[in-house]
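The following block contains the structure, expressed as structure tokens.
Excluded from the complex is one protein chain; the other protein chains are retained at their positions.
Let's turn to chain A:
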Amino acid sequence: MEDRSALVLDAVGLQIGGARILHDVSFEVATGEMVGVIGPNGAGKTTLFNVISGVLIPTSGRVLLAGKDVTSRKVHQRARVGLGRTFQTSSVFPGLSARENVRLAAQSKLGGATSPWRMPRAGDEATAVAMRCLDEVELAHHAGTDAGVLSHGDKRKLEIAMLLATEPEVVLLDEPMAGVGSGDVAGLVEVIRRLHRSGRTVLMVEHHMEVLLGLVDRVAVMHHGELLAIDTPKAVMADTAVQQAYLGETV
């Protein structure tokens, strides 16, 4: 199983100043699989993402990306191994145009940003990649627009375009639907579905249950920093422990 796993969490724990934030979280996500992460507020969903992406280093356990132990690797090193993430709060660069936002992401992949001698201009490879990614999320018509003035849904799409430009194997989406107007939801769902269909492994935190259950292969339920269950949406919804812990007494 391990060689087919894009992401493995092995008994991951995190203690901050005596407080137990994550405890003994273990699960595997197969290559190409889409897994949703749910749980009440404070269950440790975002912390889990931070541990996977390297913002936080776990105090126990291991994190494996494509079979490689990345537990103590830094954020940008994990990104180079093929991990990409979006954040709960919109994190585009508001003062840069949509094209520049994606171009920046493309640069990190192409290495243009790491060689001081390469000074590409408009019309180079990174910009071509940027335009292709913008096209993929249907934002090409906003290429020259400052990201700061885009609608919330478009900002989310832009984030996904930036993610695509780094050609990640494993994608972490942290509440992609948060704050998105109801009119933009369908378009965004379509973009996420396409992301998954293109063969990428997706891990997604989302409170919008209807959207989540319709998209994912499996659902992981977090509660008090522990993994309560991980199974198909149907099985998880039927699980009595999940119903009591997360969804209340009755559903």
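Operating definition for what follows: contacts are C-beta pairs under 8 Å (C-beta built on N, C-alpha and C of every residue); 3 or more make two chains touch, one makes a residue touch a chain; residues count from 1.
Definition applied: contacts and distances are computed from a predicted model.
Missing chain, UniProt protein name, picked from "TldD protein", "Alkyl hydroperoxide reductase", "Branched-chain amino acid ABC transporter permease" or "Cytochrome c oxidase subunit 2": "Branched-chain amino acid ABC transporter permease".
Residue A:Arg103 is the one among A:Arg103, A:His142, A:His196 or A:Arg218 that touches the chain not shown.
Of the listed residues A:Arg4, A:Arg80 or A:Arg197, the one in contact with the hidden chain in the full complex is A:Arg80. Of the listed positions A:Pro94, A:Gly179 or A:Gly214, the one in contact with the omitted chain in the full complex is A:Pro94. Contact residues of chain A toward the unshown chain are 53, 75-76, 79-80, 85, 87, 91, 93-96, 100-101, 103-105, 107-109, 112-114, 116, 118-121, 126, 162, 166.
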